[in-house]
Structure formats: C-alpha cells, structure tokens
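Here the complex is missing a single protein chain, while all its other protein chains stay put.
Note that the chains take the letters A, B and C in the order they are written out, and that residue 1 is the start of every chain.
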Amino acid sequence: MIKTTIIRSKKPRLKDPILIEGLPGVGHVGKLVAEHMVAELGAKKIMEIFSPHFPPQVIVEDDGTVRLVSNELYAYKTKGKHDLLILVGDHQSTSNEGHYELCGVFLDIVEEFKVKRVYALGGYGVGQLVETDTVLGAANNIELVRELKEFGVEFRANEPGGGIVGASGLMLGLGALRGIEAACLMGVTSGYLVDPKSAQAVLKVLCKILEIDVDMAALEERAAEMEKIVAKLREMEEGKTPVTSDEDLRYIG
Amino acid sequence: MIKTTIIRSKKPRLKDPILIEGLPGVGHVGKLVAEHMVAELGAKKIMEIFSPHFPPQVIVEDDGTVRLVSNELYAYKTKGKHDLLILVGDHQSTSNEGHYELCGVFLDIVEEFKVKRVYALGGYGVGQLVETDTVLGAANNIELVRELKEFGVEFRANEPGGGIVGASGLMLGLGALRGIEAACLMGVTSGYLVDPKSAQAVLKVLCKILEIDVDMAALEERAAEMEKIVAKLREMEEGKTPVTSDEDLRYIG
Amino acid sequence: MIKTTIIRSKKPRLKDPILIEGLPGVGHVGKLVAEHMVAELGAKKIMEIFSPHFPPQVIVEDDGTVRLVSNELYAYKTKGKHDLLILVGDHQSTSNEGHYELCGVFLDIVEEFKVKRVYALGGYGVGQLVETDTVLGAANNIELVRELKEFGVEFRANEPGGGIVGASGLMLGLGALRGIEAACLMGVTSGYLVDPKSAQAVLKVLCKILEIDVDMAALEERAAEMEKIVAKLREMEEGKTPVTSDEDLRYIG
Partner (left out) sequence: MIKTTIIRSKKPRLKDPILIEGLPGVGHVGKLVAEHMVAELGAKKIMEIFSPHFPPQVIVEDDGTVRLVSNELYAYKTKGKHDLLILVGDHQSTSNEGHYELCGVFLDIVEEFKVKRVYALGGYGVGQLVETDTVLGAANNIELVRELKEFGVEFRANEPGGGIVGASGLMLGLGALRGIEAACLMGVTSGYLVDPKSAQAVLKVLCKILEIDVDMAALEERAAEMEKIVAKLREMEEGKTPVTSDEDLRYIG
C-alpha cells in the first residue's frame, strides 16, 4: 500500500449533510464525542480509510481477530434539515506531509457529499487540571464565528496561541482554500488525561447547534469514573507532599 | 535504487503453499524460528528483496565479502498437503511508510504463489524475564482463531494491548483487505533478550499446525546457552543487591 | 494537498524587481525586517504559498478566524529603479527535502518576474548577548561581495562557520545554479532572543542599498521594549549569582 486507500460500502443519499470530525488528539475530547455519537445514534459505517501515513499496526479485538488501524466515516440520517457524516479513527497521520495528504482526502469526501459545513472537534490543553465546561471555538469565516457565539462557544484573541495543529486545524485551513465552511470546537482540558467531562461539554454545544438529541449517560458514567481516578491521584499526591498543586498531576495519563 | 527491488531465481512450482514470515522483532523470536526452519529443512532461496526502506548497510561475512541487507524468500517442498514459503531477513523497514510498501510487496508474492494462508511469527514482550512456553495468537478471521485454539494457541482479549506493529501486524491487516487468511503466532518473551526458548515454543506449535517435523537440537542448544547467560546475569545482580527481582535485568540485551 | 500550491492575485507589472526574502530564522531578524517593510511601505500581497512541508497548522487570528500557515509574496512599486518583491511567512520547511523543493518554487517566482537580484535576510547567532549593529554578508558572486562592502556589510573568511542553513542559504546556492545573483545579509545577534535591534541594523543597510526610505519608529519601539526585557533578565540573574556573565541568559527565549 503506497497511497491512502478508501474502502466504501454502498453510498447513502444524504440530505445537506454536516461533517463532524473527531479524530484522536488533546485529551481525546474530539474522539470521545464523535465515537459517542456514532454509538448512541447508531450511525452506519460507509467508508474505511487506510493509509501508509498511519502507524504500521493492527489492533487486536476481544475475539482475537485484528483490524488494520484506520479512519472511518459514518452516516446518520436525522429528522432535521441536515444528515450527519461522522469521521472517527484510531490515529492521525504520523508525518506532517501525511496530514496534508489525508486532510485532502477528507475534503474530497466533503465535496463528494456536497457537505457545506464541517465541525472539527478537539481539546484545548491548558496545562493544569481544570473543571470547566468551556468550549473554545475557531472558524474559517467570520460569519461562522458570530453564529457560534450565539451557542455559547467562546472565542479568545489568538487562542490557542500555538494555533490548531493536525487534522482539525487543516480541515479549517485547507477547507477555506476550497470554499468549505468549517469550525473547530475545542473542549478546555488539562491535556494530561483523557477527558470525558470536557467531551460532554463539547457534545452539549454540538447538540444545540445540530438541533439533535444524544443520550449522554454513557459519557457521564465515564466522566464519573475519571473523576474518581483524578481524586485518587490527588490523594496520592497529597500523601507525598504537604502542599498539593494541580501541577503535580502533570505527567499522568 | 529508488524502489523496492526483487531478484528472483527460477520460480518453483509449489503445492498450495503456506507462507511463514519471520522477520526481526521482539526477542527475535520470529526470526529465530524462521531461520531455524530454513536451515533444518534445507529450504531453497528463491528471491532476494532489496529496498531503500532498509538501512543503507552491507553485512560483512566470515570470508571478508559483503552482502547488502535484504529480506529473502525460501521455498520448501513437503510431503504433505502444503509446500512452504519462508520469509526471513536482516531488517524490517526503517520508516512507517516503508512498512506499508514492503508489506504490499510481500502480499504481491503471496498472491503470485496463490498462498492462501500466512503465519506471521513474532514475540510478545511482557517486560520481565519469563519462563513460559505460551504462544499468543491473533488472526484476521474468526475461523482461524478457532482453529488455532485447537493447537493450544492462546487468545486473550485485547492482547497485545498495543496491537501488533510492523511486518507481522501488516501481513494480517493488509492481508485481510486482499482476502488472504493470516495469523500471528507470538512467543511470550521478556522483550529484553534474544529468546531461543520462546522460539522453541512457537516452532513446536507451528510444526503441529503444519504437520511437519523439524529437528530442534540447534535451537535447544542456543536456548541452553542463553539460560546460562541469564543465570549469570541473575547472580551478578544478586551480588549487588540483596533482594533481586526480575526487573533488575530489564535493560540487558 | 500533496504538492506546494500557490494562490495568486492579479499579477502586477514590476520594474526590474529585487526580491527580499525574510522568512523566520535565527533571532527572527530577517522576518522582522521583511514584515516591517511590508507594513511600513504598504506592499500588496500578490501570492500565498501553501505546502505540505510546512507544519499541519492553522493560526488563530484576533477575531476567532483562522488561516493556514503559509509563505506570502508582497509587491511594492518604488519611485526608483527597482520595484520590490518581499517574501515573508510563518514557517520554513520542516524537512530537508522540503527546503529544496520550496526554494525551487521561490526561484521559479524569481524567474517569472525576471528578478535579477535577491537579498536573503537573516540573523547570525553568536551564542551570547551582543549589542552591535554589525551586518555580516555572503553572496553567490564575488562582484556582489565587493559591492556590498561599499555599504558597510562585513565579510569574514569562513563565517558563518556552519555555513548558511535553510531558505536563505538555498536562495544563494540554488540561485547560483540558475544564474541568479543573490546575497545574504545577516544581523549579528545572540540567537537566544527575537532581536529587533539587529533587525534595525539590517534594515538600515538594506535601505541604503535599495535607495529607499522606511520609517523605523515601530522597529525602534520593539527594540526599546526588548532592551527592557533583557535588562530585567540581567537583573534577575545578578540577584541569583554575584558575578553575572552574558552566558547566564543563554537559554532564554
């Protein structure tokens, strides 16, 4: 395999679809949201994307079978104005050049389905344990910025300071070059731990925007579990050092 | 040399061949097994594979001559139902993209010889010195999982946790995309030392599966030697520290 | 996006243009000078260059919109003999091979506009805090060396000792292969900090060479601010250690 390869199931007819991108990244926030949506909505897998820019790796399933690491596209027909396409996956590209190539492939799909709006989901790592449901935004046109502010998405001048790196960033940046509207929704998170709580915050905003309902019980459960883990980590740290700061947990996860 | 290049000897006619892949990896378990089979069975070299994805390196032989690092394919005609193709080599690809390209080349060979079953051999590093003859399995279809369980191969949910990386993983993953049955047999090993004992365990299972006999004396000898080395390492460690744990040998090898 | 891509505005007619290259590098000296010129002169953007050799990243603007990292070409019509093309950007290539490819693209532009002279701007890091307005030069033909000496540019045998690396170096080296005259002007700087003072020195020399006037107030302001920062750093260091050397600030910035 020398080029990125797509294996397609039957192509569904979709009504003015919106694409949600939730590949792995900071705090796995985007991945958690997108995979949760796929599971709760019962979205149908319509494409598998394999690429030499992914690690040379298979994942072992519970039954002893394996599957090659991939990105996957799911489709979901809503009762509203827009059907959904949801892009999830095991990995992002392992090389810079691969990011550009893969994102080009994703945008070809966007054009194929006449998607006019993309939401790229991710996390915004602030470097310390936080408990917040802030969702930071960025978009590739100013109208979209205004629109998202109505939904409580925060926009801060020059934040994230380091820009947005990887698939989410390129969906916006390369998307703009093709005239595709795209926004990034970033849950504020520590950046050290998988963060289902931040994922909940992002999902809530996204549901409002998309005018859909998604059961959050599973995500709440995972968030509750994670809170217990964090609490234990804090206790452990307190046992060691009389004064505890959030920074003590920096290298966990 | 810009592309992977194959130099072929005369192409043998093979009876429903099975391909054994034993390239270098964890504990060199797969390499030990496959090279041992080539030597004991007297398999014939039929292909040399050179690639810019291998290190830019020649190996110096005993007589002062050199040979370019390569992967090699050997053929062996059995008296049973299936002849054998055995893939061995000095190195795997040095880059991610190269792994995908090379594995594509291997699978082209698999298709050329109408191979329908591939056994990819490897080691499963558990991070401490172990004495076990456990062989862990993974396969690219569920029937094959069931079949291998009959031969004592163990399948554990989500193990190896990090998936299977490199040529062995891709033989299964990319093989599945081409409809080629493939299984991975992994000898449980520390991951710190070359492990002929674990190789013996894998070879025993493989011989049962293939219904062939392979003399194991040479491998037993190497295993015995290695055990002496390990014993000495343990003694040395015991001299230093009153309490010895397996972990003390972690960084040897 | 698999190849470097240029998006062009209407192509201006330019009078015997000179190209100024000021991409990010040591002390960001070249970038500061070139961006300052673009701002002060009101040069017009005529090209955006996107490339898979840049990081996969968008930059978030003050208003919450993003833009894909790029290099940009600006044009400025002077009243003198030569109009100006100014090349600025967020990043240089992230790979060696990418540097060669991108510099080939830049030189294609140079040939397209019949540019006969290129000034590549940069910093020369000396490894300690310095206060100097020395501008070191290098050029791809000896006539140009002589000419630049008249403007006070210093040439030192075998300096920079490590050669000139990146876009500036290649503009001279690859330019020579195409018969394009090119010189590098390097402001002497520590290499640890962004250095607007060194940028001022380079800009002064460049203005003399180009026979143009550029208001330096903004750059002077930044230099003054930076001097305060450096002064504070020195004080902090003095508080810690009785004897202070410039080397104490080595790892800042």
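To be clear about the criterion, a residue touches a chain if its C-beta (ideal position, glycine included) is under 8 Å from a C-beta of that chain, and two chains touch if they have at least 3 such contacts.
Keep in mind it's a predicted model, so treat the numbers as computed, not measured.
**Student:** Quick one: jot down which shown chains the absent chain touches.
**Tutor:** B, C
**Student:** Among the options C:39, C:165 or C:233, which residue touches the chain absent from this view?
**Tutor:** Final answer for the missing-chain contact: C:165.
**Student:** Touching the absent chain in the whole complex: find that residue among C:1, C:14, C:139 or C:180.
**Tutor:** In the full complex, the listed residue that touches the missing chain is C:139.
**Student:** I need the residue numbers on subunit C that touch the omitted chain, in ascending order.
**Tutor:** Against the left-out chain, subunit C lists 93, 96-97, 99-101, 103-104, 137-142, 145, 155-160, 162-167, 169-170, 172-174, 176-177, 184.
**Student:** Kindly note down the residues of subunit B that lie in touch with the hidden chain.
**Tutor:** 1-2, 5, 7, 50, 52-69, 94-95
In this text, only the chains that are shown with their structure count from here on.
**Student:** Can you list the clusters of touching chains once subunit A is excluded?
**Tutor:** Connectivity without subunit A: B | C.
**Student:** Using only the C-alpha atoms, find the rotation that maps subunit A onto subunit C and quote its angle between 0 and 180 degrees, to the nearest 5.
**Tutor:** In degrees, rounded to 5: 90.
**Student:** Measuring between Cα centroids, what's the chain most distant from subunit C?
**Tutor:** B
**Student:** Report the chain closest to the protein's overall CA mean, measuring from each chain's own CA mean.
**Tutor:** If one averages C-alpha positions chain by chain, the most central is A.
**Student:** Centre to centre, by mean C-alpha position, how many angstrom separate subunit B and subunit C?
**Tutor:** Comparing mean C-alpha positions, subunit C is 53 Å from subunit B.
**Student:** Starting from the mean Cα coordinates of subunit A and subunit B, work out the distance between those two points in Å.
**Tutor:** Each chain reduced to its C-alpha mean, subunit A and subunit B end up 37 Å apart.
**Student:** Identify all positions of subunit B at which a residue touches two or more other chains, and write them in rising order.
**Tutor:** None at all.
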